[in-house]
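Okay, here's the structure, questions in a sec.
For this depiction, one protein chain was excluded, whereas all remaining protein chains were kept in their positions.
Then we have subunit A:
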Amino acid sequence: MEQSTGQKIATALVGWGLSLLMAFPILWMALAAFKTESQAIASPPIFFFAPTLENFAAVFERANYPHFFLNSVVVAGGSTLLALIIGLPAAYAMAFYPTKRTKDVLVWMLSTKMMPAVGVLVPIYLMFRSAGLIDTRSGLVFMYTLMNLPIVVWMLFTFFKDVPKEILEAALLDGARPVQQFWMLLLPLTAPGIASTGLLAVILAWNEAFWSINLSTSNATPLTAFIASFSSPEGLFWAKLSAASLLAIGPILAFGWMTQKQLVRGLTFGAVK
């Protein structure tokens, strides 16, 4: 449909307006990170000020940022890798060798995501304690893998389902064994889907706060626990909290920005093919 100039401008205005509205809290936080504490709580709010880096200096002085950052990378990356290693064969089996109960298994897996996590906190905590997993990176990797596995399997299942059955049948006639079909056809054909599944799992694990705060104290604490440590005992210091938050979300925002093309392509894979 051809749009007139007026319509184009109106669309752009509405689009930008909505985007700004949604991004406002993040933008406000980014601004606050560069204010002094008094500027940060000033009312009416201040939009123009001389930016300062003193909050960042304070944050770095008080906490070992690289330690948290490294934990986040290891835990998010490790759990994603593990979830893919388990999820790929599971989704493959469900997509290409389904049984009568496959649909039920999928629904059951997704249903585990509907339960409030706090409901299983006590048993998980006790198990982690017995297994010596409290405050370990491997413990969090394990927890995040379990947390993301349903979504990972679902997404991979969907991507595998989109591969035309005839292609695999043609390969069968060409003499490809299941393992060869997997490596030579399925993997390259669903690479965008697998990549976006991995990206989503990284983002979900990076942003996870509940389990990291409850299952780690110092050694394994990722960035979400680092932010939390800025919000409590001495009352609220908006500027410092904002600086810490910006440091925590910065890497994943940059990561998401760089991979957004891949993410969107993967998430709309079947629909626009």
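Definition applied: contacts are C-beta pairs under 8 Å (C-beta built on N, C-alpha and C of every residue); 3 or more make two chains touch, one makes a residue touch a chain; residues count from 1.
Everything that follows uses one rule, which is that contacts and distances are computed from a predicted model.
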{"item": "Chain not displayed: protein name in its UniProt record (\"Various polyols ABC transporter, ATP-binding component\", \"Carbon-monoxide dehydrogenase small subunit\", \"Quinol:cytochrome C oxidoreductase\" or \"Thiazole synthase/sulfur carrier protein\")", "value": "\"Various polyols ABC transporter, ATP-binding component\""}
{"item": "Omitted-chain contact residue, chosen from A:L189, A:A228 or A:I252", "value": "A:L189"}
{"item": "Options A:G6, A:P44 or A:G175, residue touching the unrepresented chain", "value": "A:G175"}
{"item": "Hidden partner interface residues of subunit A, rising order", "value": "164, 166-167, 169-176, 180, 185, 188-189"}
